[in-house]
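Please find one structure pasted underneath; my questions will follow.
One chain of protein is taken out of this complex; the other chains stay put.
Chain lettering (A, B and C) follows the sequence in which the chains are written, and residue indices restart at 1 in each chain.
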Amino acid sequence: MVARVQAAPFDLAAELAGFGAGAGAQVTFTGIVRDDSGRMAALEIEHYPGMTEAALTAHGLEAARRFGLIDWRIVHRHGRLEVGAQIMMVATAARHRRAAFEAADYLMDWLKSRAPFWKREIGHDGSAHWVEAKASDEAALDRW
Amino acid sequence: MVARVQAAPFDLAAELAGFGAGAGAQVTFTGIVRDDSGRMAALEIEHYPGMTEAALTAHGLEAARRFGLIDWRIVHRHGRLEVGAQIMMVATAARHRRAAFEAADYLMDWLKSRAPFWKREIGHDGSAHWVEAKASDEAALDRW
Amino acid sequence: MTVDVLYFAWLRERIGQPSERVETEAATVRELVAELAARDAWHAAAFADMTAVRCAVDQELADLDAPLAGAREVAFFPPMTGG
Partner (left out) sequence: MTVDVLYFAWLRERIGQPSERVETEAATVRELVAELAARDAWHAAAFADMTAVRCAVDQELADLDAPLAGAREVAFFPPMTGG
């Protein structure tokens, strides 16, 4: 039942130590900086200090109620992240696999379109442009 | 692109070292021995040596084609596993989160009803009984 | 009333500052936006297309018709792209 925003990398194994005791199913999602264009050097992630952790915590708790989670964890990084670096992780633990999968999927859909983070792509040539929100990310949340 | 069946525990972090280079999304599922009745001491898992790894590999490859995975990994244990121990893991890596989630979910539905493993519950009192397949596990595969 | 107005991502860049303290009698977010947009060309540019702007009142997501009564902090930013 932990949400954190940090500049430092996270260690998935350390995050899962002692996570979800009593659960039968654990699901993790890890997002990684991907270079689709071949021109990107890094992402820069801005967030809304004060709002971010509170919003992540409130939403984790809501997902826990909704899907009957035994445990959950959200870690999201900010600042400059090179291609190949971890951006964020979500972990969910439940008695059964369906709840663990659905809760992780739901938390990701929520994070993509409702959590106060903004990404900027930094090119090898020093260029920078803000990543636009995808209509598909907004629409994904309507599934729930 | 690895499927393994083993008696020894696995280390999720070690399994993910170097996993899925170039992916934007990684999903893991870990199954854990859960005691619902309060009377269970352990699970004993039997498998079909020879068939098991071949079937897991064939199915991992099929999921990779179907969901466009960059990488996947399946590790399933056999033998006696105490309550709280890991039973198995699936990891998937794809460019986008939807494919990684769906492939992991699909592989789990398949493992639950089509992979040649059988579980026996061992009680604290030494009793043993085979876990019956659930109609819901068979039905889950029909979603795909 | 006095409200701290925060800007993120390209709104921050367009307006040229991360936050400002404003005196306003605006009753809703929409009225506050109208006042801010009238300040100068940079504010006008930031708020030119409100379909591309999202808002939070006291750190809760809110829409343009949300009331401002009692609000201490209003934030404007583009659609979020986390995860």
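Just so it is clear, contacts are C-beta pairs under 8 Å (C-beta built on N, C-alpha and C of every residue); 3 or more make two chains touch, one makes a residue touch a chain.
Bear in mind that the values here come from a model prediction, so they are computed numbers and not experimental data.
Across the entire complex, contacts from the unshown chain go to B. Across B:Ala3, B:Ala42, B:Ile70 or B:Met88, the single residue that touches the chain missing here is B:Met88.
Within the full complex, the residue among B:Ala21, B:Met51 or B:Ala139 touching the omitted chain is B:Met51. Touch with the hidden chain on the side of subunit B covers residues 31, 45-48, 50-51, 54-55, 76, 87-88, 108, 111-120, 130-133, 137-138.
Just so we're on the same page, only the chains that are shown with their structure count from here on.
Here the chain at the heart of the shown protein, by mean C-alpha position, is A.
Inter-chain spacing, taken between the CA centroids of subunit B and subunit C, is 48 Å. Looking at subunit B, residues 97 sit in touch with two or more other chains.
Residues of subunit C in contact with at least two other chains: 83.
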